[in-house]
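Just one protein chain is left out here, and the rest sit where they should.
Presenting subunit A:
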């Protein structure tokens, strides 16, 4: 499935490993949260990057203790209308200080890309058959934001403009 990073299609260096199949030791691999819970000891000596995939109902606190073991957390959107993932990413960043990659997977729309970025996601696994052009355009469609968000280039929230407005002095 096509990977989107910084508003552009990107090469995916990660491999998603279905439960039950062997996890390659020499390339970055993403395993399910359930597998991690069941087999965590088997990854004790692993030297290559490991990622974990959270189902929509698995919220940030569930993985909080183990975050230092993962270079990537994939947050699944079971349905694009199910917005829990936005809070999961934000909690990972703001509450647990996670600095690795957070990837949106599952049913997400280009129309949500700006929100994903602003809640702390770094990459998106776009659904198969998606129009890549819509993803590329998505970040520039709306340039004005009103509230604080996450992400290194998140603009200054609009609500702060009052700090500089003449009205304050007047």
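Keep this in mind: a residue touches a chain if its C-beta (ideal position, glycine included) is under 8 Å from a C-beta of that chain, and two chains touch if they have at least 3 such contacts; residues count from 1.
Definition applied: contacts and distances are computed from a predicted model.
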Given that one chain of this complex has been left out, which of "Ferredoxin--nitrite reductase", "ABC transporter permease", "GTP-binding protein" or "Molybdopterin synthase sulfur carrier subunit" is its protein name according to UniProt? "Ferredoxin--nitrite reductase"
Candidates A:9, A:24 or A:148 - the one touching the absent chain: A:148
Subunit A residues that touch the omitted chain in the full complex: 59, 80-84, 86-88, 90-91, 94-95, 109, 111-112, 114-119, 131, 134, 137, 141-149, 158-163, 165, 167-168, 170
